[in-house]
Each structure stands twice: as structure tokens, then as C-alpha cells.
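Got a structure for you, written out below as C-alpha cells; questions coming shortly.
Left out: one protein chain. Kept in place: all the others.
Lettered A and B in written order, each chain numbered from 1.
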Amino acid sequence: MQILEIEGLNSGYGKVDVLLNISFTMKVGQCFGIVGPNGVGKSTLLQTIAGAIKPKSGSIKLLGNEISGKNPEDIVRSGLALVPEGRQIFSGLTVMENLQLGLTGRVDKKTSHQAVEQVAELFPVITTHSKQQAGLLSGGQQQQLAIARALITDPKVLLLDEPSLGLAPNIINDLFSNLSRILEAGTTLLIVEQRANLITKFADEILVMRDGLIQARLNKIDAQDENKLKEAYFGAGVKK
Amino acid sequence: MFTKSLVKGLTKFSFAELFIPLVVVASSSLWLSGRSTSLLLFIKFTLCYLMMVLSLQVFVGNSGVLSFGHGSFAMVGAFVSGLATAPLMIKQNAMALSNLWQPLVDFKLNLGMSLLASAFAGGVFAAFTGGFLMRLNGLAAGIATFALLGITYNILFNNNHVGPSNQALPGVSQFSNLTLPLVLVLLAMIMVYFYNLSRAGRTLRATREDNLASRGLGINIIRVRWMSFTFSGVLAGLAGAMYAHVGGAVQVQDYYLGFTFYTLAMLIVGGSASLWGAVLGTVVVSGVSQILLMWEQSSPVFGITIHLPIGTRAIVIAGMLVVILLWRPNGISNGSEIKLPNFLRKIKAS
Partner (left out) sequence: MIQTILNALSLGGTYALASLGLGLVFGVMRLVNFAYSELITIAAYTLVMTSQMPIIVGFLLSVVVTSIAAVLMELLVYRRLRGVAPAIMLVASFGLSKLLQQVYELCFGALPRSASIAPWMSGELKFSGVSITNTSLITALLTIVLLLVMRFLLNKTSFGIQLKAASADFRTARLLGVRANHLITLSFAMSGVLAAFVGAILVVGNPQVEPMFGMNMTILALVGIVIGGISSLPGSALGGFIVGVILSLLNTWLGNGRVYSYSWLFAVVFIILLVRPGGLLSKGQEMERV
């Protein structure tokens, strides 16, 4: 079943166009990775899908319902959440307060309590540091909190922008094992990741972006072929 | 230095950008002032406001830092010029001045020199306070300039050793005709235009666009801001003095919140980023204000008379500011200098 359908999406800031005619669709339970050099519009794409940036044209459908142009607070309620780049946790609030904020975007309030318990199981930091100021957590803990906070909105699609940024290698391993548990639970994932070697092993499909376009789509096997990935990444004609 | 290439091409001299505002100001002043004595007085006051708006444009327009404090430079300018030109008789006999400090009683200059002295005083005061104020950014800077206005007003309003405190100082010499104020304003416009074009002006605008980046490029933000603040203090001192010489009296309340609001409104309505914006804002706000005033007094404007209740003017001016900001946050000029209309540009090109 199609869960996310993006068709002819254009977006940008003011007069500057950043995304040009982006189209792709995702099925329930899939995980897509987006790679590409800095500044090609990867974050803009996620922000636009989540509603933080208004698209200029094109359509974004979540479970068949048009969500493009809606406010971010409404999009999160229809089941799509974003873990933004740099985590953006509220450093002045406690861990539990950060989590409670995620509950504002949750439609099913009756199960809020269970939801907190569920994410706490996945991310122990929530129980161990619940009263602590979120700003005092380590980078890895902050990332856990950021993902937990998005998960608690009960998303069907979870977007993650550079989740591994600034984390130590062993923490990144934990992160991806958590992500795979989220995936197993049936959540569809769309991940922007600079570290191509990490995401190619993880995702079902890789979208390579350049200059606001999807340059290439690679399946899991092709994506792990270094030459094919490089060719897609740097354009044809680049040989090792 | 790097800064030059950073903002190069942002503005370059264009004859029309300078000439059109000069012609607009000079011709409308001369034309209207000849029509009646009340219009002559209106034009004189408008020129004072224009001087003040130019002063604000130099600093607020280029730095992007809001200042509520320029009224204090105008106050100081007005006090200097007023005390320098008020006759000795008045200074010795007016009740409000019975405690006036002796050197101020003896202080005596002619009209031209008093204008120079007030410009100098405004500049020195701005240079001194700017040394502290320019270290601040954003809202803190805005509030600190407010505090400056508050302090200056509070002292001048209450202290009768340095002036008439809360009374009016009468007998200040008046401009005998339009020539001097008009020439001063036109000169100031030329200076402001070239300042905006100059490296100092462009550098300051670069800091407005991006504070951190320009710091990274080695721009000393405090220094370029301070220079602009001092220059605008000179113009504000002059504006205050001119206001005193038009009205023939000095009263500190005239330069406080109402004055601050009115002149800031002019700048913002016109668009703070350009000379043309400053001129346009002053002309539009004063023009509308004068028309409404005449209608409040039931006199005809271009043959049309509408009877307006007293008080309409103030409401409309404040309302106009709000509506224009909603409609065009960068002011009527939208932040640019005036461009020649298309057909004229074609003629010029051919």
C-alpha cells in the first residue's frame, strides 16, 4: 500500500528554488535513504514534507490525503513526524517535558500513558534522566530524546534529518539498531544521511539528490556497489 | 580589505537617485510656501522633520538598529541654539530661567553660529553616548536608546540650571525666510546620499544583513555603527535647532515621545533603507497631516472642504502607520532609491 506519494514537488526560500520537480512514492514499512552532497536540498525536502516550509507547487499525499501546504502542527497530527537536523531538543526543559511536547501532536490521547512507556522501553534515557534538563544530556542521549519525542506523536511516517551527525561510532550503531526496531514495528522511515556507507546497508532504496533533483534511485544491492553509488553521486564519467 | 568586494555593486552613484529627491523637496517647498503664510510655516516645520528623518535614516536605515534616542540629540541641539539666540533680557527676567547657570546666561551666538554649535553639540552627545550604546544589539539596543531619551528628558524637564525646565524658552531668533532651512536640508540630503554610498555606509549595511558574517570578515561593527550614530547625532542636533528657530521657542516636551513617534513613523512609512524613502515618508505623512488639519479647521484643500472632527488627524496618522506596515513592511519606497520611470530611461539610453 502506498503511504507517501510525492509528485512534482517544488520548494525553496523566497525567490530561490531549492527543490525541482521531486517525485517518489513509498510503501508502508519501507525505509528510504536520501544521500547527496551538502546544499542539494535534502533537508529542505524533509522540511517541506513536514510542513515547516511551504511548497511552491506539487503534491504530497499521506495515505492518499493531500497534506502539502498544511501547517506542520496539522501534518504531525495526520501521522507524519520529523526529527530535525541537530535534534533541536529544548535544552531548558526537562527530558519529560520534552516528551510531553510530543504528546501535543498525538491524536489518540487515551493511550498517551502506554506510549510513554513504550518509547521509554526503547530509549531508557527517558526513565533514567526524566527530571534532568535536556540540555545537560550527551549527544547520543539527546538524539534518543529527539527520536522518542517524535515517536510519541504516533507517526506512520518518520522523517529523520542526519540522525548520526556528531555521534560517536558505537552510539551510531545503537541508533541504527533502534531505528530498525522502529521499522520492524511498522513505521515507514525516510532518512537523510551523509554517511552513505551506513544508510546503504540499512535502507531498502537510496535516493541520490543533486542540485534539487533526484539524480538516481538505487535499490539496496546497487547502492552497496561503491562504483554505482559514486557514479550516481558525482554524475556519470567519474571513474575511480 | 575584504569588505569592499563584499558589498561592491550594492549601490553605485546614479544622478537620478539624488537629483529627483532634491528637486521634489526644493520645488514643492518653494511652490507651497508661496501660497499662504500658514503653508510657509508648515513647510518650515516639515523641513525640520525632514532633517530629523534624514538623521534617523543615516543610523536606523543603514544599521537596522532601532533608535528611540535621537530625540535627545534634538533636545540638546534645540537647547544650545535656543539659549544662544534668546535675548539677554529674557534670559535674565523670565521666571523659568531665574536659576539658569551664569555661563549659559552669557552664552550668545548669531543664528548661523548657533546652528553650527547645535550640530556640534548633537554630534558630541551622540559620539559620547554611542560609545556605550553601540556595544548593544537588537532589543537591548532599542531599550537602551529609550533609556537615553528618558534620562535626557527627565533632566532637562526638571533641572532649571541648564534651561527653562518644564516651561518654554521664548524669544529664540527665527528664520527670516525659507532659504536657510531649505539650503540646510538640501545639503543634508546630499551628504546623506553620499554617506549611504560611501564605504562606511555600505559596510554598515553589510553588518545589517549579517552580523556574524561581517564580523568574520573583520568589520569592526561597533566602530562603523558609532560613526554613523555620531553623524546622525549631528543632523538630529541640527534638526532640533531648526525646529526651535521655526517656532521661536524651545520646550523640551516638543522633542519627546510625540516627536519620536512622528519622525520614526515618517521614516518607516517611507521606507528606512533609502534617502528616497526618508523624503517620501516625510512628504506623505506631513502632507496628509496638513490636509487633515485644514479639514479639521474646515478650510479648503485644492478647493475641497470636508468637515472633520478635531482629533481625526492624530488617529489617521497613527492608523496610517499601522496600515502601511501591514501592507508594505518595507515602507512605500520598498527600500529602494527612486528609479526613473521606464519611458524616461529609454530616452536616456537612446
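Here is the rule we use: contacts are C-beta pairs under 8 Å (C-beta built on N, C-alpha and C of every residue); 3 or more make two chains touch, one makes a residue touch a chain.
Computed from a predicted model, the values in this text were never measured in an experiment.
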For the chain left off this view, which of B:Ala140, B:Leu187 or B:Ile306 is in contact with it? B:Ala140
Could you tell me which of A:Lys61, A:Arg77, A:Arg210 or A:Lys228 touches the chain that is not displayed? A:Arg77
If you put the missing chain back, which residues of chain A would it touch? 50-52, 71-73, 76-77, 81-82, 84, 88, 90-93, 97, 100-106, 149-150, 153
Over the whole complex, note the residues of chain B touching the chain we left out. 64-66, 132, 135-140, 142-144, 146-148, 150-151, 154-155, 158, 211-212, 257, 261, 264-265, 268, 311, 314-315, 317-319, 321-322, 325-326, 329
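Methods note: only the chains that are shown with their structure count from here on.
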Rounded to a whole Å, what is the gap between the Cα centroids of chain A and chain B? 52
